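Only a single protein chain was left out; the remaining protein chains are all shown in position.
Chain naming follows the written order as A, B and C, and within any one chain the residues start at number 1.
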Amino acid sequence: MTGIAAVNPIWVLLAPIALGLVALAGAALNGIVVAHAQGRSVQSGMASPILEIARLMRQRRRTTVAADVLLWRIGCAGLVVVALLKTAVIPVGAWVLADIPVGVVWFNALDVMVWAVVWLIGWGANSAHSLAGGYRFLAQAVSYELPLMFALVTPVVAAHSLRVSDVVDAQRELWFVVWMPVAFLVFCMSVVAFSSWGPFATAAGADIAGGILTEVSGVDRLLILAGRYALLTTGAAFAVALFLGGGAGPLLPDWLWTILKTLLLLATFIVVSHRIPIVRPDRLAEVAWVVGLPIVLLQTLFVSVVVAVKG
Amino acid sequence: MARRAVQGSHVLVVEVPGWSETRMRVEAELARSGWVAALSPADADILLVCGAPGQELAAVCEGVWAQLPGPRARATVLTEGGVVSTLEQLATELLDEARQRRDARTRSRQPGEEGSAMQHIQSSAHEAHGTAHEEGHSRGHQPAEPDADADADADADMDMDMDMPMPGGIALASGGSDRDGLEMDVLNVPLGPVLPHWPAGLVVRCVLQGDVIVSAGAEVLPAARQANDGGGMGSSSIRRSTHEQGRRAVVRHSDAAVQVLALAGWSSAAGRAGRIRDNAVSGAALVDLAAALEQLGRRIKRSRLLRWTLKGIVVAPGFDAPHDGGSRADAVSVRDRLIEWLDEAVRIARGAPDAYESPEFAAAQHSNLAALPGLITGTDIASARLIVAGLAIDTAKIAYAPEPLS
Amino acid sequence: MLSIIIFSAVAAIALASGVAVFRVDSMARATYALAISFVAVGVMLLMFDLDYIGVITILMMVMEMAIMAIYMIMFMGMNPALMPMSMVHNKRWSAILAVGAFLLLAGCALLIPWPERTGSPAVDLTVSLGEAIMGSKMLVMLTVSPILFATIVAALVLANPRGRYDRWGDALRRSTPDDPQQGGLSR
Partner (left out) sequence: MTLQLVLVVAAGLFCVGLYGALSQQVVVMVMMGLELMLNGVILAVTAFWWFLAPNADGQVLLLVVIAAMTVEMTMGFAIATLLHRSRGSDMTDTATDLSQ
């Protein structure tokens, strides 16, 4: 019955390239948005991620006084690693690298890894501003994590399975976004939040001179920036699998549909982010726990009741 | 590859009090050419000082320069006309491989040594020092501690002594009670003078617990001399034409709006305000700007999210304190100030007079600076930054105008 | 054979990072060493086909350690630089007791003639766990959940210094609570 099957492990080599390309497309779009706001040409915006990569490859890495270099470097490389591990369970069309039975929990465990990684980036530099960035991220993470978990649970309840391919298959008739819009929205916001992006980028905010990014330069900085885009991309791709029917769509092959939907969602994240003021963790916490959590729980309850009634 | 790398260089702009329009010119030029304003020294390839810094500020710039990772280049611009040519020259300097190699060789590998000058100056935001702490060990040894006796036995077992090596020669932080009654480390962190969206030359020396400001003291590091581009006009300067005054007022108000919007993280609105400001700087007709300003003001007034995120962040506490302890009725919030600026800018753009030259304006800057520590004490850094931006202290007035008679 | 090699490697990581917790010179490193130890145990659980519980262990423990690091620094304030530290008491007796306990436990593990395996694992362990929780073992979970809830309440009561009278005034009549940090809701 299931149309999704694990592919030859050799494809592991291709997954980072695909992830990198989609993430690069996201970065280019961000460049275009910025260029448009500054009245520059679209081409210059599109080229900006390439320029940034070239610049950072040429830049020297910095160290600070009495930094915990080991933990710092682990943190800097960590975001990319987490994003790559996430790709393992994301189906592209009918292919997936590892269709493990608890794919959804796997994704969740990895986005908890982001807590540790971001905090390590902030801590390692031994600088007040980057540490403040690390603390901010944890404060934000405590706010978004529980709503995120229930948002992940909702499609799982409907699909009777933690396996991502089962969740995609369960959407044959109706995409989950239609009857669990709250879970979808909360999931999307959490994706933006754990990528510390847009309105949830307080950990790297301008008010603390870039926060976790304050002291990093060169390759380290490149890895962190790339990691943020990669996390945003994997989050979008996972949302496509969980809520938007995976590769389902007319005419085009299913893998192309997955990529198209992912790009579309990624573009939405990026464009909308520029239009919203930043949400500080001290403001977010109360809203997330007092309003967000009950709403998601009601959504889960609704889905559970529907599933139970339908049998 | 190297040529590509230079096309999107990041520039750390340091504004000296009085050279605000030069800084705006630089920012406009960066936006036009696709370069980026750096948020921190680690982020920057180029250090660009706008204006002639005084002794302290120059020392800070040296400290910041030592923190640029390299390849790096630096320059000082004093006139608006020199901006474009200076940036071009800096780009070629970055591309000069031989020169960059020489620079890299002469720098020491040890991060502490090259920045030694700034360790005393407490330069930018990037004082890497002061996170150190040793409270847990030393407390038992303090005679003032009530449970010192109970601790005595335990200390005998502890195989540690008081003069342990301090990593990097950093002194340890001491403890202090925080606002929730927990004893926490205190860190001495100077905010400014090199911070994005921060008044020129302002230094706020904060005592922090976590990211909460326990106490603060503010001062302004002056320029070496008076700017002649108009920012720091003393009472002696010639009176300018009304139109020029109006233009400067629009620039000032819209720049203040840019800083608040950028700190509130609303990049599209900040970009909009920035373009209006840049148009005003380059001498666009004020009447045309009025419409754009009005539109921006409407957008800001409409935004619920901005109202929510700026709620309760107050730049003037108000005096009518209700007894139930809620927020005071006549308190002025950062959002009020933001809307006020935009309305004022629209009025001035349509021909209303500006109060910039008046002694009251200068006096207000002094009283704002004096009020600043009180306002930010007890807030977290994010709110404190918004409050500082909401006060929009014109440091050029403070660095030059004589202290007002009170 | 391969599984024994992998298991031994993971076990070595778990033990080494467990020892590192009490040997390293920085709070952050100690906490994250413990996190690595937990992740290694989570991987071992995965080797026993316990997909769900293995991944959940990793998830929970990384989260816990991220929070724990904050408490470590908040209460013990140690710098990221590696300051030599040791704050132990009864070092010798602790070591003797620990080694003694290890010898006892390991001796039991090696010497007791363990019975033969009875039954075989279910095909889908996650499903069987879910059925157990919602079926025969429901009472266990019904007991655990109020305990967890009580823990949350008790911990908040212990740790929070401010009651509602501090927040809402003596007559509980304030329109907005008097908090050091304003929350996101205008309550």
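Simple rule for what comes next: a residue touches a chain if its C-beta (ideal position, glycine included) is under 8 Å from a C-beta of that chain, and two chains touch if they have at least 3 such contacts.
Just so it is clear, the model here is predicted, and its values are computed rather than measured.
Residues 3-4, 7-8, 11, 14-15, 18-19, 21-22, 30-31, 34, 37-38, 41, 44-45, 47-48, 50, 53, 56-57, 60, 64, 67-68, 71-72, 75-76, 87-91, 93-95, 97-99, 101-102, 105-106, 109-110, 114-115, 117-122, 125, 128-129, 131-133, 136-137, 140-141, 144, 147-148, 151-152, 154-156, 158-159, 161 of chain C touch the missing chain (whole complex, contact as defined above).
One rule holds for everything that comes next: only the chains that are shown with their structure count from here on.
Chain contact topology: the protein chains form a complete graph, every chain touching every other one. A straight line joining the Cα centres of chain A and chain C is 26 Å long. For this pair, chain A with chain B, the centres built from the Cα atoms lie 31 Å apart. In whole angstrom, the spacing between the mean C-alpha positions of chain B and chain C is 42.
Residue positions 79-82, 181-182, 184 of chain C each touch two or more of the other chains. Chain contacts: chain B has residues 131-132, 167-168, 170, 210, 308, 380 touching two or more partner chains.
Chain A meets chain C in the complex at residues 66-68, 70-71, 100-102, 105-106, 108-109, 112-113, 115-116, 119-120, 123-126, 135, 138, 141-142, 145, 162, 282-287, 290-291.
The touching residues of chain C, when paired with chain B in their complex, are 74-91, 161-162, 169, 173-176, 178, 180-182, 184, 186. On the chain A side of its complex with chain B, the touching residues are 35, 37-40, 44-45, 47-48, 50-52, 54-55, 57-67, 125-129, 131-132, 135-136, 199, 201-202, 205-210, 213-218, 221, 274-280, 282-283.
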